[in-house]
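Quick one: this structure, given as structure tokens, is what I'll be asking you about.
All protein chains but one are shown at their positions in the complex.
Coming up: subunit A.
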Amino acid sequence: MTFSMKRALAIFQKDYKDLSRNLFVSSTLIMPLFFAVFYSRIGDGGVDITYFVINITFSLVAIFVQCALIAEEKEKNTLRGLMLSPASTLDILLGKSALTFVTTMILIVASSFLMDYAPQNLAVIALALIVSTFFYIGIGTMFGLMTKTVMEASLIVMLPFFFFSFSPMLLPLQNRFAIIGLLEYLPNVLLIDVAHQVEDGANFGAVGLELGLLTVWAFAAFVGSVVMYNRKQTD
């Protein structure tokens, strides 16, 4: 699989211009900041509240924006134009993900700032957040490829939005329902776990397993996106 930075960058620049003129999607970008301000005024909720907002940011930006960008390409038949061009699968998928990645990162940093969140080990948290972003963008890409219109996309993303935003709240029930224990392996829960450990002084070595699992999730989402994209190349 070949990769051309020039082509990926061209798709990124196109998405940037397009998104800046797309009120429906760009207005969504304000939501995480709204949540951050709202929860910061409630008081110091600690790591759990901070990561509740961060997980919402992943759902609203990395999943929804990515899903909407891909779905709109399908709705307007522009994805077909990209597929018929010399751009490779990697050029298109990375080019289409770049804007979502940058936007997600900016909003997570801004939300953390608004919530006065200063992790004990910035490098570990930064790595965990970056790997998580790849995972959520992969989910957004797959949902976008599954849908045919932006409207359909905005409905279907409710599923991962509620799942990844609120599933950590079910964890206290795992004493009654053993199956809920499996939630601990979800990327959103793993991220919160890493954050807690970092606040207790953990370094890279201590959270290696969690970071490894997050990487596996991100890789699986990437492979899923590539497989689904390649299938969509032929009607």
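The rule is simple: contacts are C-beta pairs under 8 Å (C-beta built on N, C-alpha and C of every residue); 3 or more make two chains touch, one makes a residue touch a chain; residues count from 1.
FYI, contacts and distances are computed from a predicted model.
Asks: Look at the options "Ornithine carbamoyltransferase", "ABC transporter ATP-binding protein", "Diheme cytochrome c" or "NADH-quinone oxidoreductase subunit N" and return the one that UniProt uses as the protein name of the missing chain.
Replies: Answer from the UniProt record of the missing subunit chain: "ABC transporter ATP-binding protein".
Asks: From the list A:A10, A:M105 or A:I156, which touches the chain that is not on show?
Replies: Of these options, the touching residue for the absent chain is A:A10.
Asks: Looking at A:L84, A:A118 or A:I179, which makes contact with the chain not pictured?
Replies: The single option touching the absent chain is A:L84.
Asks: Spell out the interface residues on subunit A facing the chain that's missing from view.
Replies: Residues of subunit A in contact with the hidden chain: 2, 6-7, 9-11, 13-14, 17-18, 21-22, 76-78, 80-88, 233-235.
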